[in-house]
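Next up is a structure, given as structure tokens.
Every protein chain but one is kept in place in this view of the complex.
Think of it as A and B in the order they're written, each chain with its own count starting at 1.
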Amino acid sequence: MTATAIAVARIDQLFAAVMLFGIYSLLSAALFVVMDAVDVAFTEAAVGAGIAIILMLGALALTTREQRPVPRRRHWVALAVVVATGSGLIYGTLDMPSYGDPGAPAHLHVIPRYLNQSMAEIGIPNVVTSVLASYRGYDTLGEIVVIFTAAVGVIGRLGVAPEITALVKSGGMQHHLILRITAKLMLPLIMVFALYVQFHGDFGPGGGFQAGVIFASAFILYGLVFGLEDATKVAPPPVVHVIAAAGVLLFALVGVAGLFLGGNYLDYGVLADEPTKGQHLGIMLVELGVGMTVAASMISLFFAYASYKPEE
Amino acid sequence: MISAQLPALQVVLPLLAGPVCLLLHHPRLSWALATAVSWLAFFISLALLDQVLSSGTIVYALGGWAAPWGIEYRVDEINAFVLLIVSGISAITLAFARNSIEYEIRAERIHILYTGWMLCLTGLLGITITGDVFNVFVFLEIASLSSYLLISLSRDPRSLTAAFRYLVLGTIGATFILIGIALLYVMTGTLNMFDLSQRIAGVSDSRTVKTAFIFLSVGIALKAAVFPLHLWLPNAYAYAPSAVSALFAGTATKVAVYLLFRFFFTVFDPQFSFDVMQLDRLLLPLALVGVFVASVTAIFQTDVKRMLGYSSVAQIGYMVIGMSLVSVLGVTAGILHLFNHALMKAALFVVLGCVVFRIGSARLEDMAGIGRAMPWTAGAFVIGGLSLVGVPLTVGFISKWYLILAALEHGWWWLAALVLISSLLALVYIWRVIEVIYFQPPSDPSREIAEAPATLLIPTWLLIVANVYFGIDTSLTVGVAERAARLLMGDAS
Partner (left out) sequence: MEIFGLYNYWIVVVLMMIGLYVVVASGNLIKKIVGLNIFQTSVFILYISIGKLRGGTAPILLEEPAAYSNPLPHVLILTAIVVGVATTALGLALAVRIYGAYGTIEEEEIEEQEN
């Protein structure tokens, strides 16, 4: 891993740097699995090695692939910053509990309630989902607002051109027969898998965020193979924007519903006659909101990059 | 029932308004919604401040999960006061924004701007009100991403590079904060501020907590543009749309300075921050150098918006000076200046918005002689500028007065003198502008320049009147700031 990271730092070809970052991201996903963070691994693989790379390659295609060599002076400045920060951090780790220590405060405070009582209080086995969607659901609302903001920002800065540019107009890779057939076979599978991940997040790793990313990548695959024109026919950009906004609204309004039923904001317990049923319903709805916003935001990011045309 | 839910509504209303602004897809309708919601948020913050002043700290458990398991909102004197500033400045600059934005931004992007504005307000209010450190990070990112967007919406291509630079530095800052949170979590197992403050006491001599303190300080100081971490600020303010500059000048850095107060005084004990870490020994000299360097740099600017940007860096220095005096009086001065500076800088940027609306530029040489053609605008600049300098009967005077009192309380007459001398520097850069707009002949006498329209002048003068009003009647501002300072210093009397 360190080797890939250093290689990214040294290489001047941006294309290779991006690819190496993809490898770096996949390696860290593997590391997350080793450290029991399956949900995180899932997401890192889909986002870091998937979406982020597509965006970076898109940006490279629209700009340039080579970077100018870095002047020596900058190296020294950077080195000074890094050495200072790094040695500070190493100093900070000296009093940390050692890796995996069961006596560490992080394992003793707050956490026991999540592990021991979430089954009774919320009633789903995946504790990550319980914490994500209920105990700390408000952070998750904030998170989809962030991704929504980014989508709005990219649309606002790049704009989605009403007509499709020559770059992708050629109909993608439609003339590759094998690609087309494989894509046709894969697409339904990916979509089904996305739906499975969306609704299975209560029991296994998964949930709205991962499902949204998978759904979006299916769509991006479609766009790449069959061309942007066909892709925008299936999902017209204005509709995608509406879905992105609707996902945020859905999540936020589930919270408001809690207010009207006499609970606090985002209290799902009051949504049904039994608290755990209410929690189930609430979590399902907000995960749906997450899935909608994430998928739609990612797709509109792709549209924005793919249809970008310098103005003037 | 409603009054118990106000803390959630404070943030959720603008959050809901953001996507709706995008869906409306109409410049005027989006503006109307944003303005209405912003005023509503302002009234909510007034009600919250009133509740806090009459019945003490409000604790609100989101999702019904009590902290530290869930996320809580915790409203006390200091953040109720900051909420009031943020929502108030947003409401009044939005009233100003309609014409100014229609002039400066392409029509098809206007609804995007108001979407971003609402999201930015959501982020800023969310950071201020929350009692959970990770929640701070999330809302900080909402505020940051929307600020990058808002800055870059301007037509000037330099706004793109300004936004990019802000994005890179802002993300480094946010990641530093993230590292700090991780280190605190390792040692305490909690993310709740109140819980942290109690649990840190037991581990405060560990090297990990000290490192966490440093990382959090550097990260937040980057966001607050505390000298020498201010490099992103001048260009960001200079090239953003005028109304957006006014919003940021009045809110964004203020919220970050509030976070510094919150971390130094609440999460960490003031004793830890200033006795163990000896933060004041570093902060005070840095702040003083910052005040002087930034003020002198401001004098040499040719773009008045950029000049005000440097001036903001200097003014943040005064807040930090107040903080690093570590006394009730000093902290009062810091918080007071946070409020007062929001008023004066928002006012001055709004005035520049009027100027840009008529002459299309904020460059000093283009403003020659406009004093006669735009008497109301120029008059507003004079009063706002005097407030910035700290002339009696304006809010600027009140801030400086308390700062000097706090310095003298320590017996540091040299500090009081330095504050006075630095105010003269502010006088120099403000006077440069006044001289050009009143006493220089217009660069192009044939050009007809009209006074700014009433829709721009009314919000502008509202801010100017606020500058004078709170300079005379200080019962609200000083009263609240003093109570907040006592709370932060842990002095209950």
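Observations on the model:
Throughout what follows, a contact is a pair of C-beta atoms (placed from the backbone, for glycine too) under 8 Å apart; a residue touches a chain by one contact, two chains touch by 3 or more.
Source: prediction; values computed, not measured.
Among the displayed chains, contact with the absent chain in the complete complex occurs for A, B. Across the entire complex, the residue among B:32, B:47, B:172 or B:434 in touch with the chain not shown is B:172. Chain B residues in contact with the hidden partner, per the touch definition given at the top, are 134, 137-138, 141, 145, 148-149, 152, 157-158, 160-161, 163-164, 167-168, 171-172, 175, 178-179, 182, 185-186, 191. Take chain A: the residues that touch the chain left off the picture are 1-2, 5-6, 8-9, 14, 17-18, 21, 24-25, 28, 31-32, 35-40, 43-44, 47-48, 51-52, 55-56, 58-60, 62-64, 67-68, 70-71, 74-75, 77-79, 81-83, 85-86, 89-90, 93-94, 96-102, 104, 106-107, 110-111, 114-115, 118-119, 125-128, 131-132, 136, 139-140, 142-144, 146-147, 149-151, 153-154, 157-158, 203-205, 209, 294, 301, 304-305, 308, 310-311.
Going forward, only the chains that are shown with their structure count from here on.
Computed from the mean C-alpha positions, the centre of chain A lies at a distance of 31 Å from the centre of chain B.
Remark: chain B residues 1, 5, 8, 12, 15-16, 18-20, 22-23, 60-65, 68-71, 109, 112-113, 115-116, 119, 122, 126, 134-135, 138-139, 141-142, 145-146, 148-149, 152-153, 179, 183, 185-191, 199, 203, 206-212, 214-215 touch chain A in the complex.
Taken in their complex, chain A has these residues touching chain B: 88-89, 91-97, 104-111, 113-114, 134-139, 141-143, 145-146, 148-150, 152-153, 155-157, 241-242, 244-246, 248-249, 252-253, 255-256, 258-259, 262-269.
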